[in-house]
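With one protein chain removed, the remaining protein chains of the complex are shown where they sit.
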Amino acid sequence: MSAAPTAPLASPTDPSQVELPAPAQPMSGLRETLHFALRNTKLLFGLSITTALLLFAIFGPFFARHGPLVYGSDLALRPTTHGGHWFGTTLQGQDVYAQFVNGLRLAFIVGAIGGGIAAAVAMVVGFTAGYRGGAVDEVLNMLTNVVLVIPTFALLLVIAAYLSVRGILTEAVFIGLTSWPWAARALRAQTFSLVSRDFVDMARLSGRSSRQIIFREIAPNMSSYLFMMFILLFGTAILIAATLDFIGLGPSNTISLGQMMQLSVQNAALQLHLWWWFLPPGLAIMAIVGSLYVMNVGLDEVFNPKLREM
Amino acid sequence: MALHVDDLRVYYRTLAGDVKALDGVTFDVADGEIMGLAGESGCGKSTLAKGLVRLDGRMRYVGGHVLLDGEELPIWDDEAMNRFRFREVSIVPQYAMSALNPIRKVGRMIHELLRARGVPANGIQQELERRLELVGLDRSVLGLYPIELSGGMKQRVVMVISTLLDPSLLIADEITSALDVSTQKAVAETLVEFRDRGFVKSMIVITHDIAVLYQVADTILVMYAGKLAEKAPADEIVSNPRHPYTRLLVSSLPEVGVRYTDKQLLGIPGRPPSLLEPPTGCRFRDRCPLATARCEQEPPWVERDGRGIACWEASAAPTAALPVAVESR
Partner (left out) sequence: MLTLDHVSKTYQIGSFGRGSLAAVRDVSFELQPGQVLSLIGESGSGKSTIGRMVLRLLRPTSGSITHDEGDIAQLHGHELKEYYRRVQGVFQDPFSSYNPIFKADRIFGMVHTEFFPHVSDDEWRDRLDNALESVSLNRDDVLHKYPHQLSGGQLQRLLVARALLLEIRYLVADEIISMLDASTRIDVLNLLADLKDRGLGVLFITHDLSLGNYISDTTLILRHGCVVEMGATEKVFGDPRHPYTQNLLASVPLLHEKWRREGVVGPSAATRPPEQAAEAPQLVRVEDDHLVAAD
């Protein structure tokens, strides 16, 4: 939607026909966002790495010749095409490639589910506290503070003691339910600032209910913020999962990237120079989380006109 | 004379090009004169205020000269202007009262400010307290946080700070706009008091409220779309404006005593032109009832007997033929 920058002037007797030249932005809305998005190097860089890893996670397992937990008969150790151990084997003879692609898949699953749950809870708590204010806000604030302060490791240790089998889903749900407080705080603050704007009152005067106002007036205004927040929660969930796995609190029925690192360190892979065991998972975690964060910085520049280079 | 501005041009950089916010203004302010600068939003008055003191990142100095007491102000050079700011030229910016640091007591903030400017605090403390008293503020104000002061009090504190070093020129940018009508009167009268006592030599008071200017200013300068429209002594601008824009503007102001049932006031149809690609010739001609073909050429600024005007028709025509936006019922 663009208008001509130079407009012909109407005669002085009919001022209502003076065409107003376009405002500073050349286009508006989605087109403008895409225009800047496709030119932002950080965004493109982050997006391409994440997409590459995602494709690897989806299609990689089809190329694995062995299961991730299978103890192989030949201890190939080093990476070799013989037997299809492209990333070599662990000290116990398990195929590192199989474990790697399995772990990569699990990382994305944890990110999506854990990040998704955290985002959902943060939105419910943040929007409600910001919109309602008053007593509701105080109660939700207290809840947020309590969850923020709970020592997650201690809690997880207690849970681990009670559950004999913990799957990736349990881990994702746990992460989702404990990593939302900072996001809820941020959303609450944003909601506060939007609620004081008159267009919220105008929506009320049009007979709109609170729920309608939150989802149709306030949330769309924050859509870029919500998007970036989800990406951040996604990355954080993967990082938390890797940390928990590394100290042994990961899923008990599968191998994730963090657990690969844990096992490799336990088996003195560092001292034995078994680099193919700990490097791939470490680099992968770094790559996913790093590229997500870089993507976020790029997105911030795309969405926020003040940050764009002129 | 105190201030001489010669063909000053300051533009704003944007993605779509340069916005010609201030496009060639020339005027003088004499010693001891309070000049009022009036105009609606987008006319360039705030750009002028900021341009004389400190160009911010988006502003671009394009041309023209500013002389203060005979010395040229290097407004294009931020560093070189440091010498002049606060000592020779001072500004009370728009919303200054909301810009006081909320976590600093007023007195401490002033000391920090003076120290940053290289002024020893103890020498000036007495003078500071004297001036605060003069504007009706007890010296205990120095021990308070900004949130404990009312809008009018904060505004007066800022005015005292800005004039502490007796600058030659004070620029007051919309300082009465956010105030209630009774504090507005007090603050406006304080401005005149400062001039009368010699704390400032000359003043430029910027506001959209012509009535306030009539009360305090000696001369009024009316701007439109980045250029000057008319300049005259305050009484004359209000009682006998000559530029069509000024005439329509003044007659569209409701006064206490004027009622809709007696006399319906009319506004000015249309909108000011975009300054991204301003029209050639007189910028008011689309909305002007007196516009002719001659107005496609930019009218020159003609100054005579203390009155200046930029209009082909008005500088020639007798007063009776000029438009007035009032309809008697």
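Read from first to last, the chains carry the letters A and B; within each, the first residue is number 1.
FYI, contacts are C-beta pairs under 8 Å (C-beta built on N, C-alpha and C of every residue); 3 or more make two chains touch, one makes a residue touch a chain.
Keep in mind that what you see is a predicted model, and the values were worked out from it rather than measured.
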Missing-chain contact among A:D95, A:E171 or A:E217 belongs to A:E217
For the full complex, which residue in B:A30, B:V62, B:A121 or B:L144 touches the chain that was left out? B:L144
Which residues does chain B use to touch the chain missing from this display? 40-41, 134-138, 140-141, 144, 148-153, 156, 180-186, 188-190, 193, 208-212, 214-215, 238-239, 248-250, 252-260, 264-269, 271
Provide the residue numbers of chain A that touch the chain removed from this figure. 16, 20, 23, 28, 197-199, 201-208, 217, 220-221
